[in-house]
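Shown here: the complex without one of its protein chains, the others still in place.
Which chain is which? They are A, B and C, in the order written, and residues in each are numbered from 1.
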Amino acid sequence: MKILVANRGEIAVRVLRACREMGVPSVAVYSACDRTAPHVGQADAAVAIGPSVAAESYLSIERILEAARETGATAIHPGYGFLAENAAFARACQAAGLVFIGPDAGVIETMGGKTAARRAAIDAGVPVVPGTETLVDTLSDDELCARADEVGYPLFIKAVAGGGGRGMRRIVDTAAVVAGVQAARSEAAAAFGESAVYFERLLAGARHVEVQVLGDTHGTVVPFVERECSIQRRHQKVIEESPSVAVTPEVRAALAEAAVALSAAVDYTSAGTLEFLLDADGHFFFLEMNTRLQVEHPVTEMVTGVDLVQWQIRIARGEPLTVDRRQALTPVGHALECRVYAEDPDTGFLPAPGRITALRDPSGPGVRNDSGVEAGFEVPVFYDSMISKVVAWAPDRAGAIARMRRALTEYTVGGITTAIPALLWVLGHEAFVSGRFDTTFLDRVLAERQGHSFSDLPAEETDLAVMAAALFAYFSGADTPGRGVDGPGPTPWRRAARLDGVRR
Amino acid sequence: MKILVANRGEIAVRVLRACREMGVPSVAVYSACDRTAPHVGQADAAVAIGPSVAAESYLSIERILEAARETGATAIHPGYGFLAENAAFARACQAAGLVFIGPDAGVIETMGGKTAARRAAIDAGVPVVPGTETLVDTLSDDELCARADEVGYPLFIKAVAGGGGRGMRRIVDTAAVVAGVQAARSEAAAAFGESAVYFERLLAGARHVEVQVLGDTHGTVVPFVERECSIQRRHQKVIEESPSVAVTPEVRAALAEAAVALSAAVDYTSAGTLEFLLDADGHFFFLEMNTRLQVEHPVTEMVTGVDLVQWQIRIARGEPLTVDRRQALTPVGHALECRVYAEDPDTGFLPAPGRITALRDPSGPGVRNDSGVEAGFEVPVFYDSMISKVVAWAPDRAGAIARMRRALTEYTVGGITTAIPALLWVLGHEAFVSGRFDTTFLDRVLAERQGHSFSDLPAEETDLAVMAAALFAYFSGADTPGRGVDGPGPTPWRRAARLDGVRR
Amino acid sequence: MAAGAGRGPVRLDVEVAGERRLVTVEPVGLVEGDGSRFTLSWDDTTYEVDVSRLRSGALSLIVSSAGYVSHEVTCYETAPGELALGVGGRHIRARVIDGRRSRTVEAARESGDHVVVTPMPGRLVRVLVAPGDTVQVGQGLAVVEAMKMENEVASPAAGVVSEVRAAAGSSVKAGDVLVVVRVERHD
Partner (left out) sequence: MAAGAGRGPVRLDVEVAGERRLVTVEPVGLVEGDGSRFTLSWDDTTYEVDVSRLRSGALSLIVSSAGYVSHEVTCYETAPGELALGVGGRHIRARVIDGRRSRTVEAARESGDHVVVTPMPGRLVRVLVAPGDTVQVGQGLAVVEAMKMENEVASPAAGVVSEVRAAAGSSVKAGDVLVVVRVERHD
């Protein structure tokens, strides 16, 4: 097997590392702006697949298959995002004689549409959030309102092809239903090329828990201890952990049973994740399934010792799954993951791409940093702005939080702004520390800050900033007349700074 | 508690990370050449303690105590090396009202002299390698030979105050005894300021296994699953692992019992390690005890999940040890550690200090890198040349070896030479992979290479080196007349290279 | 670092967290190792600091007059006189004003204009205001798409939009001016 990794950034590096460890030859692909990205050097071979715009490179099925042909790759790992849940891509791989490292194209299709996945869950006896099937276009306004009333308020209008909070509307009464459906349909059409929507009850105070599964080609499905991903900003996960403080052993067993029932019903193979909402009474409701490796898979690896990517590859080779189910469901210690984005928490988390001038990655006991960047690399404007995922493990949750704080404090990224200050703030928030939060927690506490800066410093640190700024200026620019400088011309620091602009 | 870390390099960073995670304020000390070393920035405060020569900085009890006074530190962590096993230092800390994070000065004294430690082991019923007490100066030549004959050949003459292979002589018959004792005594006097030596039988084919213990101030001692450290070059450990392939559950239990018996007999507190030789029949013999944290402690942390440094600090605060003994003795998976030195394996491992111009640390799943350097740092000529310890964990030994090979392959250190090529070679050696080796393995297989270079390349990689050299020269120096260059003056790369010399 | 030694004292206007300080930087000399020692003073504050450059853009400061507090601070210049600092995991913006620069900055300030730039490169999707509109602090002025996401650029002040300098649909670089907001003068 020779694996082409049809992705970039940290997940490409993650998969390529697994290839190295298994002795499997690997191929990276890269767009124009990723020529110097770390994943290029981690692979045995690397092929340029087009310009920086994803549609013409990482999203181009044709170019990726051509790269596989040129390098003799026999299998494709799609990572997450880009083409990872694209059934047409999985089919095209198969047609080209390539192993697609993921579930069958048919399964991607079944579980990809949200209402189809809900139906499969209901058929498998798995509870779903109260809601409807796809709302067909022929429904009258009155019929729409009647359906909404049946589901109950507040409810979400959701896009069938949705993701990332797009095509989603929160509705609190009948009066808003018709306009809401219209708005959600046009947003969904614009975002996903498909306007279909459905209703789903909004469960107040619910937490997001999810179950990782691995399925092999011999009918074995193994469920893993849950991950909790309730710390979300605008429906995007920010901090994940395993196990969840809200899950009892009984609920864990029931979640695992539900996950296996649904996975087995669709003959699921490879790695996949079933997402659930968990209410305050310990009831859970199936939300959707992600038919691919998940961003947050490392927290599961840390508490179970199972390498999920290596297993994806083994399963694709037809090997039987030998992961012990009891081990997979018994967490050892506690793991947290923080997604580190190149974005500025003080401007409402606007993306902040740019060149990384200085970098010190966190390391040491209990810390894993899955990174997609290096010093000197320019974080491109074209893709998701996540630069790395910091994972911390400790025997207990408090220890994992302390370790994560230590890791984020020693993580130094110069040249661009990152959301690390906001992550540190969340990690220190009393509700987070005590485990009392739901999926609305982060948006709520961010709103309470009313844009208050994450960069406010205690007095000593303000003084430190003043000193650093003065000394930096002293060394790099103190050649202005009238400022008491006796040196002629630029200092070594200034010369060095100028040079930085020249070199690549 | 406010902890001053009386050390440098990776172990100072390791201890300072534990302080951060526990919320304990910390103080670093640094010599002149270490002003920009990473441990300085990892601490809350940092104090210069003198010139680069260790005797006037890291080995100066007076200066370290003064730094503690100046910063209000209340405890000292000595790391390993330098003053870590110096009973006078432990006493001086106590006299200055500082907590010494380690065992009592009296215990350091008892277990520090090798013959005294042997006596303590015999008293505790722990088997020792056949040998003698300290050979008093008044023994006649005939008496010396008689003692040696009693022990049997081959034997080692060892310095009572020894370490690192100094003051050690291998003797194969009576004829060599007298001259050997003279030579060993004068070498020991030069190296340790103490000429005392003793005889110890040389056990052919033995492996080095050791037992980590933690003891608290309430009388509890917990032993850990063994580490194996048989991969040694000239009596210095190079690769360590846990568990040992040569240790059965029965031997593990017996080792643990012996370790506890001896530790309890001397009222051992804090972290310590008992070293044993293990023969082919599973018999083990006590060698010596290290009354401090060991370089290779991370492999134990990786397979047990116990943070040994945090426990040292808790024990020093008087907390009772609550580590579960069964957990400490039951390894989860397998861990390897490789010591990465700045040395050149192609010149017989000569030290190769210098400035690190480019650095990419290994990371990702199952990999921990405890490093004491950063890009831009100049590895000093004054101290041990280890730049980091790479630790790899996997569910089994084969997986850990594969992961270590991956990690060392992605570890990029520019500007200085490291022994990584030799480590990769050992990791690929059939005897290492199959676990069939003893303490003489590495010296023997290195000798068999007869100085053969570790840099010999397969044909494709030779071509790659040719291309890289040609392109580097093309870009950095292609301005010599008569070589078909049309550009006037230096290229950007050359300008950049020149600048590197200027900037600090 | 030797370049710093031997100079006389230098005065710099440093603005951090909205407050300006006139900082006197006085080299005391090279110390053992790579560091250089300085006395920094402003108002009634005086610090003894040992400073070393670690790598491009990062400084190691040890404040010997304050318990030898040790900190690493990343520094880079985002525009002439504008610094971005990383202190203890936080991102701080600072401004160092010298004689020439300060005049320009002051001129801009006195005019009462807030020049709103895009903080990131991308595509300008929509402009949400027109000249003459009254805007509040935090009100969205324009939407820039970058990294697959639409991002609203908010007004830093309450005032009246005096200019719109970029057109929807165009590509923008970080620092490009989008909108100018005129504010009433205070003080």
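Methods note: a residue touches a chain if its C-beta (ideal position, glycine included) is under 8 Å from a C-beta of that chain, and two chains touch if they have at least 3 such contacts.
Being a predicted model, the structure only gives us computed values, none of them experimental.
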### Task
Indicate each shown chain that the hidden chain touches within the full complex.
A, B
### Query
Out of B:278, B:373 or B:408, which touches the unshown chain?
B:408
#### Entry: For chain A, residues in touch with the removed chain
27-28, 30-36, 40-41, 43-48, 50-51, 70-72, 374-376, 503-504
### Task
Can you list, in ascending order, the chain B residues touching the missing chain?
344, 346-348, 350-354, 357-358, 381-385, 408-409, 411-415, 417-418, 420-421, 424, 451, 454-457, 460-478, 480-487, 491-493, 496-497, 500
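Operating definition for what follows: only the chains that are shown with their structure count from here on.
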### Task
Sort the other chains by how far their Cα centres are from that of chain C and give me the top one.
B
### Query
Which chains touch each other through the most C-beta pairs?
A-C
#### Entry: Where chain A and chain C are represented by their mean Cα positions, the distance between them in whole Å
32
### Query
In whole angstrom, what separates the CA-based centres of chain A and chain B?
39
### Summary
Multi-partner residues in chain A (2 or more other chains touched) are 409, 492-493, 496
### Task
At least two other chains touched by the same residue of chain C: list those residues.
53, 55, 69, 71-72
